[in-house]
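Sharing a structure with you now.
With one protein chain held back, the other chains of the complex are shown just where they sit.
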Amino acid sequence: MDVKKVIMATPSPQPVKIELELEVNGFHRQLTVAPAARLVDLLREDLELTGTKFSCEVGRCGTCAVHMDNKLVNSCLVMAYQANGTSICTIEGLAERSLDPIQSAFLEEGGFQCGYCTPGMIMAVKALLNYHANPTEEQIKEGLSGNLCRCTGYGGIIRAVQRAIKNLNENEIEGAVGWKK
Amino acid sequence: MIRQGTVMIDSPAIWMPENLADAWQLKHRFGPDAQYIAGGTLMQTHWQKGIECPANLISLERIKEMQGIIKSPIHGQAVTRIGALTSLDVCRQHSEIAVSAPLLTEAAGSIAAPAVRNKATIGGNIANRFGDSIPALLAMDASLALFDGKEILLTLLSDYIRMESSIKNLILVYVLVPETDGVNNGQYFYKKLGHREAFSPSILTVAGYCRTSEQNEILEIRLAASGSTSPPQRFIHTEQVLNGCILSHELLTKAIQTIKDEMNVNTDPFSSAGYKKAAAANLIVSGIVGKAG
Partner (left out) sequence: MLMNTSLKEWKGKIRPDGPGKVTGGIKYLTDLTFPNMLYGKILRSSEPHAEIVSISTDLARKLPGVRAVVTYKDVPGLNGYGIIFPDQPVLCKDKVRYVGDALAAVAADTEEIAEKALGLIEVNYRRLPVIDSTEKALEPGAPLLHPDGNILHRAGYSIGNVEDGFQKSFVIIEETYDVPRQMHAYMETEGGVIVPEPGGKITVYAGTQHGFKDRFQLSRILNIPEKDIRIVSSPMGGSFGGKDELNIQPYGALLALAANCPVKIHQSRQESVKAGLKRHPMKITVKTGADKNGKILAHKVKIIADTGAYATLGPAILDFAVEHVSGPYKIPNMETEGLSVFTNNGVAGEFRGFGGNQITFALEGQMDRLAEKLQIDYLEFRRLNLREAEDPGPLGQRIAPTNGATHVLEAIQKSFFKRADLRNEKGDLNERWKARGTGAAITMHGGGLGAGRMDPAGGRLSFTKDGKIAAAFGFEECGQGLLSVIETILLEEFNCLDKDISIVIGDTDLVPVSGSSTASRATSMVWHSLQKMKDSFRSQMIDLAELATGTPANRMEMGPGGIWLKDAQQSGEAYLSFADLASALVQDRSISVQTSFDFPVSPDATVAGSHFLYAFAAVIVEVEVDILTGRVKVTGMEQAVSAGPVVSPMGYRGQIEGGGAMALGYTLMEHSIIEKGIYLNDNFDTYLIPTIFDVPFEMITEAVEELYEGDEFGPRGVGEIGTVAVAPAIAQAIYNATGCWINKLPVSPELILEKVSFMEGDKWM
């Protein structure tokens, strides 16, 4: 992918367009879009990935959170040119053959009610646990501080995170035992 | 720029210069029709609120001089040079910054939330002139490197915040944080007061540095504050009052008053100026006293 390509256009009455290349949930995608188009719109409209939601559209709720090159970002605050050449992971890309252990934990512990913040919340938990396998209380709060939930009061979410940590660690131990054999 | 979809009749053109001179020329060419952009997290918020997006955005993200974190001596003093494009998240997590600019680590962690910090840059936080990193950097006596079209100028941040907006056109290239003297009793503090515990606009943010002798005489002191509706400031007068004095209850009670007198804040719909002054004075003085106090 040519990330170095300079995106330049002369202002004209014609809508400005760029050829965008990026990877979304493991698939290579090419799109012709306005350079300042929002990533959230690319995902929801052009790619029909409506799992990513939006609510405030100013980066203050986390509902639209996705991973860009493995980092949590608000897709309402990423413009197309900024996403060029990146790898995006959305909630739809999390479950492979089976649910991600974080998704299972949200189901088991009631980490959601209306579910509208859930995709962004789960992506935030994923980013948190990628970085800290055993986060402290402070790190959990820190990692999820940008994701608002109006339904749960965060209790179920906190329990889901704790269960996900437990599940992931158990998997790891099982894996380690398997390896020793 | 509300919900324009991906078609966007009115998308701005994006320019991606590779060096400072090219960026400067583009801005010169388009004048008010262009704006520099780095992470863009704040600018996009402004567009959402109805502030017009210019026809041209000059992205600074490819400019090498604006990237990276390096330690290097300048005029014989050890300094940490932080490229303006460094994300706030990197500021918060970087081990070098944690050692040499600890207040910046703390300040970066108090700004917005992880997803925003992954995109927002330290340069943007300073250049928007209300950022919460500014008081921290003031307390650390940081300087800025600014490109004026020909060369890079070094300016103390405490001077920069007093300059008029003509400076807006200069490109902030990097931030220089001088290393603190390891063998002293210096103490830093940083405190952000918001309307909730995290992810809040700042009612006020205070930071300071205070070094005392074993007899509790103040040898060096820097005090600063800002807020999302209050411009950043150094408390020069209060610093003068305190410098050279022995710390005491009476001195600090006096400091409370001078901070209130010196603080330049407004009442906004959410907090009164009087409250901001009182809280800032308490936070600063408690910071001077420190945890041991």
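Note that the chains are named A and B in the order they appear, and that numbering of residues resets to 1 at the start of each chain.
In this section, a contact is a pair of C-beta atoms (placed from the backbone, for glycine too) under 8 Å apart; a residue touches a chain by one contact, two chains touch by 3 or more.
Predicted, not measured: the structure shown is a model, and the values here were computed from it.
S.K.: Check each of A:55, A:87 or A:167 against the chain that is not shown and name the one that touches it.
M.R.: The missing chain is touched by A:55.
S.K.: Among B:60, B:91, B:252 or B:265, which residue is in contact with the omitted chain in the full complex?
M.R.: Here the residue in touch with the unshown chain is B:252.
S.K.: Residue by residue, what part of chain B touches the chain that was omitted?
M.R.: 2-5, 7-10, 45, 48-49, 193, 195-201, 247-249, 252-253, 269-272, 274-275, 278-279, 282-283, 285-286, 289, 293
S.K.: In terms of residues, what is the contact footprint of the unshown chain on chain A?
M.R.: Chain A touches the chain not shown through residues 44, 48-53, 55-58, 60-61, 63, 90-92, 94-95, 99, 103, 106-119, 122, 137, 140-141, 144-158.
In this section, only the chains that are shown with their structure count from here on.
S.K.: Centroid of chain A to centroid of chain B, CA atoms only: how many Å?
M.R.: 29
S.K.: Please give the residue numbers of chain B that touch chain A in the complex, ascending.
M.R.: Against chain A, chain B makes touches at 1-16, 18, 40-41, 44-45, 48-49, 53, 55-57, 59, 61, 89, 109, 112-116, 118-119, 198-199.
S.K.: Mind pulling up the chain A residues that touch chain B in the complex?
M.R.: Listed in rising order, the residues of chain A that touch chain B are 6-11, 15-16, 18, 31, 33-38, 41-42, 45-46, 57-60, 62, 65, 68, 71-74, 76-82, 124, 127, 141-143, 145-147.
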